[in-house]
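== chain A ==
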Amino acid sequence: MYYLCLAVSVAWLIYFGYLFYLERQVKDLRKRLDARTADS
Partner candidate 1 sequence: MNYFWLSFKAIFFKDIVIELRAKRVLPTMVVLGMLIVWILRISCEAASGSTDIMGPAALWIAFLFAGLLAQERSFTTEQHQDCIYGLLLAPVDVGTIFLAKLLVNIVVLCIFEIIIVPVVLLFFQISPSGRWLDLTIVLLLGNIGISSIGTLFSAIVQFSSSLLSIIVLVILLPMMIPATFALLLLFGAIPEELAGTGALAFVGNFKTAVAYMVVFDAIFAVACWLLFGFVVQE
Partner candidate 2 sequence: MRRALFVLTLVIILVSTWMAFTIGEVVPSEANVTVEKNIVYVHVPSAICTALCLVVVLVAGICYLRTGKDQWDRLGAASAEAALVFATVLNVTGSIFARPFWNTWWAPSPRLISSAILWFLCVAYMILRTNIQNPRHRARICAVFGIIAFLDVPMVFVTARLMTDQHIDNVRFETAAQSASFGLSILGIVLLAALLIWLKTDILQSKAKLERDLT
């Protein structure tokens, strides 16, 4: 039981950690894009 929960939580950590990392990239890009359109 212990290993099962460990594995499921690690898998979720990796998946949602990566999703979170991608979302941060999106936010960063959006900031840069807005800054560019604000400038020009």
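Candidates were picked such that all candidates are chains of the complex that A comes from, given by their letters.
Just so we're on the same page, a contact is a pair of C-beta atoms (placed from the backbone, for glycine too) under 8 Å apart; a residue touches a chain by one contact, two chains touch by 3 or more; residues count from 1.
Please read all numbers here as calculations on a predicted model, not as lab measurements.
Note on chain A: across 1 or 2, the candidate touching it in the complex is 2; the others do not touch it there.
By the touch criterion given at the top, residues 1, 3-4, 6-8, 10-11, 14-15, 18-19, 22-23, 25-26, 29, 32-33, 36 of chain A touch candidate 2 in their complex.
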